[in-house]
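Only a single protein chain was left out; the remaining protein chains are all shown in position.
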Amino acid sequence: MDIALLQQRLRTFANDRGWEPYLTPKNLAMAMVVEAAELVEIFQWKTAEESLALDDATRTHLGEEISDVLMYLLQIADRSGVDVASAVERKLALNAIKYPAGLPASKTV
Amino acid sequence: MDIALLQQRLRTFANDRGWEPYLTPKNLAMAMVVEAAELVEIFQWKTAEESLALDDATRTHLGEEISDVLMYLLQIADRSGVDVASAVERKLALNAIKYPAGLPASKTV
Amino acid sequence: MDIALLQQRLRTFANDRGWEPYLTPKNLAMAMVVEAAELVEIFQWKTAEESLALDDATRTHLGEEISDVLMYLLQIADRSGVDVASAVERKLALNAIKYPAGLPASKTV
Partner (left out) sequence: MDIALLQQRLRTFANDRGWEPYLTPKNLAMAMVVEAAELVEIFQWKTAEESLALDDATRTHLGEEISDVLMYLLQIADRSGVDVASAVERKLALNAIKYPAGLPASKTV
């Protein structure tokens, strides 16, 4: 998956529909959390075990919600000048410092 | 950014810390929406215009929150057997049907 | 609105439908954030001004989402042994210390 290309396709899709005025980072953040919650909804009444053993229809539905969150996330980055790959590398390095390996999981999770 | 490689790195990171028992899709969905809301928090008191003109410190902060949401999203996909690239292509095709081009934006957004 | 009475009615409603096993605080927290996001969805593409001038149908819809969030919130409190009225008084006192009056709004909001 080519992030920059996907961002370009999302930009074209929005432009073709006249959506640019709506797609401020503020509004996109709201739309993103709405989709994030739709993903949560899939799991809200499931046990931990059930969440690990989804049937095909639920897995397909989950794929749609993952895609929706991801697409809004990439649009937020695109319109805010955030380079996603660099930001992820930087955050992975910060996490490695914040959560040293070798401690009990209950202390770090 | 190589999605499969990043998912592998996140798996190793979690395994090295003994986090696997915590990382059910249900729990990861909760963690993901928490990070999504931390991203929303950046914009909550900003005007639409301010959200389009972030300073460098805020852009860096935004990059961290985008990364956090993305990393949980990829872990959800990994542990649920969702192929992210295929799911995104499928959702883009569905969106092209759901939101035909050429209608007033106010009808489709 | 009598909070304790409403909590009693919600308990009876759930019991009559055999929902108790599902209504752990963890699951209720998930359901609550899903409803919170449905409330956010009402405003996601609206301008600040539009959000201040809702039409009747949208106001009715908003009332439904406010009710859904509130009802899950009261069930979380009920099942966790949190007294809502005391918790609110305590939080108001903490906020009065955290946000002293007389500072510029931009410093405290």
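Order of writing sets the chain letters: A, B and C. Residues in each chain are counted from 1.
The criterion applied here is as follows: contacts are C-beta pairs under 8 Å (C-beta built on N, C-alpha and C of every residue); 3 or more make two chains touch, one makes a residue touch a chain.
Fair warning: this is a prediction, and the values are worked out from it, not measured in the lab.
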May I ask which residue of B:L10, B:A31 or B:A87 touches the chain that does not appear here? B:A31
Hey, which chain B residues sit against the chain that's not shown? 22, 27, 30-31, 33-34, 36-38, 40-41, 43-45
Counting contacts across the full complex, list the positions on chain A that touch the omitted chain. 29-30, 33, 45, 47-48, 109
So that we can see where the missing chain sits, which residues of chain C does it touch? 1, 3, 6, 9, 13, 16-19, 21-22, 24-27, 29-30, 32-33, 36-37, 39-40, 42-43, 46-48, 51-52, 54, 59, 62-64, 66-71, 73, 76-77, 79-88, 90-92, 94-96, 99, 101, 103-105, 108-109
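By our rule, only the chains that are shown with their structure count from here on.
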Go ahead and align chain A to its copy chain B using Cα positions, then give the rotation in degrees, nearest 5. 180
Could you check if the interface between copies chain A and chain C is built from the same residues on both sides, meaning over half shared, or from different ones? same
Give, as an integer number of Å, the spacing between the C-alpha centres of chain C and chain A. 25
Based only on mean CA positions, could you tell me how far chain A sits from chain B in angstrom? 1
Two-or-more-chain contact residues of chain B, please, as numbers and ranges. 29-30, 33, 47-48, 109
